[in-house]
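Missing here is one protein chain; the remaining ones are kept as they sit in the complex.
Just so it is clear, A and B label the chains in written order, and each chain counts residues from 1 on its own.
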Amino acid sequence: MTNSFGEFENAKLFFLIGTNMTEAHPVASYYVKRAKLKGAKIIVADPRYQALAKKADIYAQIKVGSDVAFINGLMNVLITENLYDKKFVEENTEGFEEMKATVMKYPPEKAAEISGVSADLIREIARTMAAIKPGMLCYTLGITEHTCGKNNVMSTSNLQMLLGNMGMESAGVNPLRGQNNVQGACDMGALPNVYPGYQAVTDPKNKEKFEKAWGVNNLSDKVGLMIPDMMHELTTKKVRAFYIFGENLARTDPNITHVEHELESAEFLVCNDIFHTETTRFADVIFPAAAWCEDEGTFSSSERRLNRVRKIKDAPGQAMPNWWIFKQLAKRLGHDWTSNSAQEIWDNEHSMVAPAFAGIKYNRLEGDGLQWPCPNEEHPGTKFLHKDGKFTRGKGLFKGIEWTPPAEVADAEYPLVLSTGRRLVHYHTRTQTGRCGLDRVLDDKTGLNQMMSEERVDMSAADAQKLGVKHGEYVKVSSRRGAVKVRAKVTDEIPAGMVWMSFHFSEGNANWLCNNVFDPETKTAEYKACAVRIDKI
Amino acid sequence: MDASIKKIVARYPDEKSAIMPVMQHLQRENKNFLSEDAMDQAASVIGCSKSKVYGVATYYTMFNTQPVGKFHLQVDTCVPGFLHGADAVVEHLEKKLGIKAGETTKDGMFTLSRVQDLGSCATGPVIQVNDRYFENMTLAKTDALIEALKSGKEPENDPSMTVISKCGVLLNDRTQKDCRTIAFYKKNGGYQSLKKALTMKPADIIEEVKEAGVRGRGGAGFPAGMKWSFLPKNDSRPVYLICNADEGEPGTFKDRQIMEFNPHLVIEGIAISAHAINSKKAFIYIRGEFNWIADILDAAIEEAKKDGQLDNVDIVVHRGGGSYVCGDETAQIESLEGKRGNPRVKPPFPANSGLYGCPTVVNNVETLSSIPYIIQNGAAGYKKFGNPNNFGPKIFGVSGHVNKPGIFEYPMGTPLKEILEAAGGVKGKLKGVIVGGLSVAILTAQEAETLILDFDSCVKAGTALGSGGIMVVNDTVSIPELALRTIEFYHHESCGQCVPCREGSLVIEHKLHDLVHGKGKIEDIDLILHLTANIKGLTLCPTGEAFAVPIQAMVTKFRPEFEALVKR
Partner (left out) sequence: MSKTIIINGKECVFDGNKTVLQIARENGFYIPSLCYHEKLGPASKCRVCVVEVDGIRNLQTSCSTAATDGMKITTDSPRVLEAQRMVVNLLLANGNHNCMICEKNGDCELQDAAYHLGIELPAFVVEEHEDKDDSGAFIIRDGNKCIQCGRCIEACNRLVVNEVLDFGFRGGHTQVVCDGNKPMGDSSCVQCGECVQVCPVGALIEKKAVGKARSWEIQKVRTTCPYCGVGCQQELHLKGDQIVRVKGVEGAKPNDGHLCVKGRYGYDFIYSKERLTTPLIKKNGKFEEATWDEALDLVADKFKQIIKESGPDAIAGVSCARSTNEDSFYMQKLFRAAIGTNNIDHCART
């Protein structure tokens, strides 16, 4: 996020697109609702008429996968009606003309045709955003989980730069990160192209720096594989050993049948985990790991805030902290690492090699933590990025972006669009939230399972009626890749022609159905759009 | 949204204000029952949570969230009703219908309830059937009423009582069939004051009203002109005027006499006052039980509008839902905003932040109805009535043990004795008098002897003029029983916000109940005095004081009666 949660409550305008905060980031949604109580205007663009959409001042029910066209339509209005922030564009950005040329191809009528949002509403939204500033744009995976995810993301920053909503309080582009430490895993360089602190592996200076820091001379300057490619190469045997730390790829990745085939193909699979999962079934070796509360450490939240996590108990049995496991392996591979605690890893290693984190040390993290960038130990941390319109690369770059449809669209055989995501009471594949009842086992019927014990397919009353399906009744949902049996949940949140599911349950998991196609650059899967059909059973 | 609901919502600057009228509408459409569906519908129309709607619906007694019989017989057994023999009516009905109060007959025809004050004190016992009143009931008339209802006939009401107007300012000649019409009103000089006022500068009107020294008739006696001058100057927010027609204080039934028979007087008073304080929107907040009077007001406003009298202000009649506390100005504002009628913490005062956070003036019906006379006759004319600091005509209501209960418009400063004589004299031997509505200290027969009825004299005598609702108690009445009735009223009406009132009234009620039923202890009497002494001044709104004062007075002045109830 360019900005902080603390800026939500006093924001004057929210533009929320592809984010269902109420369920995925509940505490963030409280602040949005509070801003609304204080008079902020809320604009929601989402295919689902979800809780915040219901509270919104303006709701645009966009079609799944039409974001680029919709945003281009907004920018078209801003430019043709001369409503954009000329000063900001002139002083702080580049590429305006190129972007404009593309945007001019999306007059509101055209955008309306693609997005299903009326041209009038597109105009109203653009005018509202131009009139009320600053405005905060937030998105979540509704933007990224498309084959055009990167384009969607760039469209959001185009829009905010055009409005001049950058580099100040309660403005900016704010992707709410899905998982507690997905921001941190990126910051730590658990990415194939960058070292810790976003330093490119292809830059020889960085290679040299890290070789020195780590006392090695064999660092690779070749960008590595991303998850879908790793998985694919398991079947070609180009990747022979696969090490999965914590993730339950067998249920979180699209097209489960295919994913399980890939995992099965691995010559050698190692897992660190705290439970057996659908994924560990394929492992050759499983290391038992310490969980949350069983080790010291830090998480980085969406707002770039480093927070401490603390140990309150020992890990059960012989389970050990993950870093310890990696350290032991490194030792067996001939590398003696000196750090003996999370604090030593952070203070003596990470903060020494990643300049944006150089000022962050454990002794500064006792209270509310620190937000990076924080280049030195006197630095108070950074509440919002790009202050005064200064971007990391110098000037903000506009990009002209063309709309592309999802890879799979509804047709006669699979007439419904399936979109997927998270629900409030469970998390991912329920390995943790499923075990929070009185018995603390997965099939417990108390606790969070009491609030939701099986998956449902959310559908519109119109489609339910057409199919003769009643609320609560079991139906078969199938795609070209698989089929699941789940109960129907008839709800006003879903427009006709669309259905919606989550991936929290092993059996009724949306990923049996999802399309394993990816954004060409980010390799993010198109979880948000595929074609399915529903049959009565 | 259906058209009638849309119309209701459109009357208000903020749609939230329409919660109660919308629910009243839905309840009427559904056999006097507000179902869960209806509440959900109201929530979605208004755009608020279900709990908010439920909270409002269950706050006000007139919403039936449980089904009731076709005819809901509600007998007022509050203090005036009690003095007029309402309990006998209830017992009679229980026997006749074969049900207890609070129950519904098997055939679903009748639900019987004991209710608190209905504002028909001189014409008790009174039975409210759905939204119609039947006054001056006797057991024989009760039988006839039931038979008529059973056979589907429209029974007649007998609202007769003594009406004497010595001043002729507020009460008109109600014996005239057309007394409510604008034609009648204008024939007698009506709307001349408004015409004159509209030519005057607002500040000059306020000056004149100040000069007249008119003190609020709602009970507190605050000078009206002074209240108006507290409004902030040079403020861009709209100003609202609320005419307080909640008339909930037991013993009080004066405002309805003006509204029911002389509605244009109130309307003219509102129009002039609105001009004086630069208000474009005024509300008449009338207690919901007075539904037919609200209809009269609605019709009169239509008439006045058609006659071109109301170009300077839009007047909306807003019906309450059955809550005494909503007579308090800040509770009334909350209620008008579509909320539970919980009084607000002051400051801020309504003059600065009232309805919708805007400057607001709340005045009683009788206060506003005095304004046309002042404009027409000047402060000097007004001051011909009454004594210094206590000017003007005043409507007194006399109920309880007198021979001719009724309504009396006399100058301020009239001796109590004179009013009681006008009311036909005390029936039996006088034991005590409550002169200002139930919330003031009772006077013993001896204390009452020389009382002068005006604000200052009453205070000097250790009581208050309040609303001028006089309840006469003769020696057939047990004071502990009267005290129990009194606390039952306040406990029933407490909004429940603050602890001393909510819990204090409960404990006092329990202890008085124990005493009256021979289960009390001497310590209970002291506990009651301890509680009343500490509750005074401790509550969020004046309601705590409104029961602490009369209970304390009854116990201290008639302590032997309480002690006699304790079994030794």
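One rule holds for everything that comes next: a contact is a pair of C-beta atoms (placed from the backbone, for glycine too) under 8 Å apart; a residue touches a chain by one contact, two chains touch by 3 or more.
What you see is a predicted model, and the numbers here were worked out from it, not measured in a lab.
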{"item": "Neighbouring displayed chains - absent chain, whole complex", "value": "A, B"}
{"item": "Contacting the left-out chain in the complete assembly, out of A:155, A:301, A:382 or A:478", "value": "A:301"}
{"item": "Touching residue (missing chain; options A:101, A:409 or A:438)", "value": "A:438"}
{"item": "Selected residue (touches chain absent from view) among A:178, A:359, A:373 or A:495", "value": "A:178"}
{"item": "From A:41, A:251 or A:350, residue that would touch the chain that is not displayed", "value": "A:350"}
{"item": "Options A:230, A:475 or A:494, residue touching the unrepresented chain", "value": "A:230"}
{"item": "Subunit B residues that touch the omitted chain in the full complex", "value": "36, 39-40, 48-55, 58-60, 323, 340, 345, 491-500, 502-507, 510-511, 527, 530-531, 534-535, 537-540"}
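We adopt the following convention: only the chains that are shown with their structure count from here on.
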{"item": "Subunit A and subunit B: spacing of chain centres that average the CA atoms, whole Å", "value": "61"}
